[in-house]
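All protein chains of the complex are present and in place, except for one that has been dropped.
Coming up: chain A.
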Amino acid sequence: MVDLAREAFSTNNFSLAADIYERTIRENGPTSELFLGLADSLARTGLFVKAFESYTNAYRYGKVTPEKLKHLVIGLIDTVKQDISNSGNTTARKNCMFTCGSCRGLLVDPVTIPCGHTFCRKCLERDVSKTCELCNTVHYRLKVRQISSNVVLTNLIEKWFPNECKASQLKREGNEYIAKIDFQNAVRVYTQAIQMAPCDHLLLSNRCHAYASLDKFQEALADAECVVDLRPDWPKGYFRRGRALYGLGHYEDAAVAFLQCLALDQKVSSAKDYLSKALDKILSVLPPDDPKTHALEQRANPTMLRQLVESNFSQRGMLLPERDMQSTFNDLAKIVKDTITMANNFTSEPTPKGSRSSAQQQELIPAKKESFIPRQESIKGAATSESSEHLPVGDEILQMLTKCNSMPDCSEIDHVELEKKTLPRTHSPLSRKRSRIPSTAQCPVSPSHSSPNKVLRSFAVATTTTASTNSTILHGVTSTSAASALSSGDASERASSRRSFMEPEYTDIEDLECGLCYRLYFEPVTTPCGHMFCRKCLDRSLDHTVTCPICKGNLAEYLAERRQSVTDAVQSIMETYFGTEYAERCKINDEEMIELAKMGSEQQSEIPVFVCTLAFPTIACPLHIFEPRYRLMIRQCMESGTRQFGMCMHTNDEDGFSDYGVMLEIRDVQYFPDGRSVVDTIGGRRFKVLSRGKREGYNTAKVEFILDSIMEPQDVQTVNELQTELHAAVSAWLSQLPSFNQARITQHFGALPSLDAQPAGPNGPKWAWWAVAVLPLDQRVQLTMLRMASIKDRLVALKKVLNYMNRRNSR
């Protein structure tokens, strides 16, 4: 039976596995292993209420190690992960101006990768996945060492953020202390740096790590809260918070924090490890042989667990920014009320610890919208209250409020160095990680019945904080509550840290000027050598030479890959700090595009002219483009969307090209790695050149389009007879050619079009143009035919040519 269940489980058939386990337990009697299997199956199906129940039983019947909670962890991550993806993680992208897409700190040695996103060099080197964290593009051939730092961003950051740059220098120093396991000095240097850059979450995070390593979990928690406050979208902040809370023995809070971390990034294995450990602490709180079975029953109370799960996972709305705030608050208020009520119910032996007026207490309970912040605190307050059951609930909450949620139970363990001994001494319900002493003996009432409450409210907090990643309003709320969690010493630091994040001290639009066009960047691109240009400017330069205009670095690979990705960071910086100028720049570009788009669109307009050969209406004309000016021309035709240009024959006079030509429509462009291209075109309208001009190196012309005149009724008969006769003649001429030549003609121009293909229209029958193109005629003769605006004239001319050829052949 168990094998069967395991098999069902391993094939992801979790509900079947759960059924089998349930039946086995019923039939064979309960064992820890069976309950664990059942719990895992339930967890993976998302039935956490029942899963918790089973896990509890598993702990009751045997020893369960944290590693065995792997499936609970997976199940929980799956649930929160979905919620996050539903809510859309948009904050990350928007904030990446001067910040790294990975560590979210001020860019240090910024490297822009081919997708256009920018990261610290170290962050990129650390990431072996070669996947951009912002757009998920995989850069298989990415070699970070071969990409130079982005020169523009480096200068910009040094100039615009002098203090933060100094701070990041100090950070490096601090990191070296960390590497040397000198946490005292690390804290000292980080503190110095934080004074310079109070809103650098990385500094706070690193100091948090140093504090945690020194077992100063209270300080670590304060820093972690700052980090989360500054960067609610940064997974590591939650990990730091979880780590500190774990160190303080707040396993439920820790579990929530780790889960928040994992919700944002499922790959953090250390968070998974700690999550299992924290869950293990929560679930193993009650020794299996604890006589207070009543407590166990309470703990496994499905109603409460259901509430937990429902309040977090079924109400996905809480994670969505568009969700009505009022209802979110109401939901929270409800959870708070329930928490308090339950805490009340479970408090059995109140130990008076100072008296507090009931009026103050009431302030916490009303579920008014405007009093959300105190309520938020009340969540924390209520939460802590359960951990110290000896206090009357209201008292405890208020105590928490005044003490800024300084986690009362940590004072219980004496060997935890606590600088703030003002904390109320209460009994900890949970064994501490460091002490490793089960605290049940000291606990007159089993702490277990408070656990669900605590988990419940922690998850409620979790939901708020997760939601805050998507909502500035909620962000404000959480930061307030987080601020309240600080001890007074850190409060001022914290207040200053909440000033708007990363405002440059100085800005200069000239730092954002393209070195080629001397204008604000438009669609800025970054070369592997770290230089930036407008995309179009660089393209133009690459038409001439495959090197960087600034450093002469080889850009062959850049060109071959036809990279076009705009450097996101610089684009955002321009939009944010020079919005008006950037809008103006966009307008100029639009105007230029409109000017290009006009080309060839109307009568008498100016068209770009390719001077090369004669083309004919309806006949294909493949072209090899290698000259820089024509590369530009083709690119402009494509970008503006006209996809056409004039083709004229070269002449030796001062005009440079023939007075008549044909519009060629681009059907396809195939690029070679070196920037040359083969352009597949087909002839369109004919034109007469009225005047000649130049544009960025290539020729242009004002033209008048030539249309065949409408046939006179008396000519229709003649034309039809001529067509039949000449088509046959051309066909005969073709058939007498050597088959090799025939094949070449067919390959290049296609087969001889049938007589009735495109009979009328502005250009006349297609077969006739085919004949003009294919027959071995002098270009001057071809040009003469091209300009004829009458089918009859053209056919007569063709007849003369064929007669002449026949005469010559027969001679």
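Following the convention adopted for this analysis, a residue touches a chain if its C-beta (ideal position, glycine included) is under 8 Å from a C-beta of that chain, and two chains touch if they have at least 3 such contacts; residues count from 1.
Definition applied: contacts and distances are computed from a predicted model.
Asks: The chain dropped from view, which UniProt name applies: "NADH-ubiquinone oxidoreductase", "Sec1-like protein", "UBC core domain-containing protein" or "DNA-directed RNA polymerases I and III subunit RPAC2"?
Replies: Going by its UniProt entry, the chain not pictured is "UBC core domain-containing protein".
Asks: Write down which of A:214, A:516 or A:666 is the residue touching the left-out chain.
Replies: Only one of A:214, A:516 or A:666 touches the chain omitted from view, namely A:516.
Asks: Can you say which of A:25, A:550, A:611 or A:711 touches the chain missing from this structure?
Replies: A:550
Asks: What does the interface between chain A and the hidden chain look like in terms of residue numbers?
Replies: Contacting residues on chain A, toward the hidden partner: 515-519, 537, 540-541, 543-545, 547, 549-550, 552, 628-629, 693-697.
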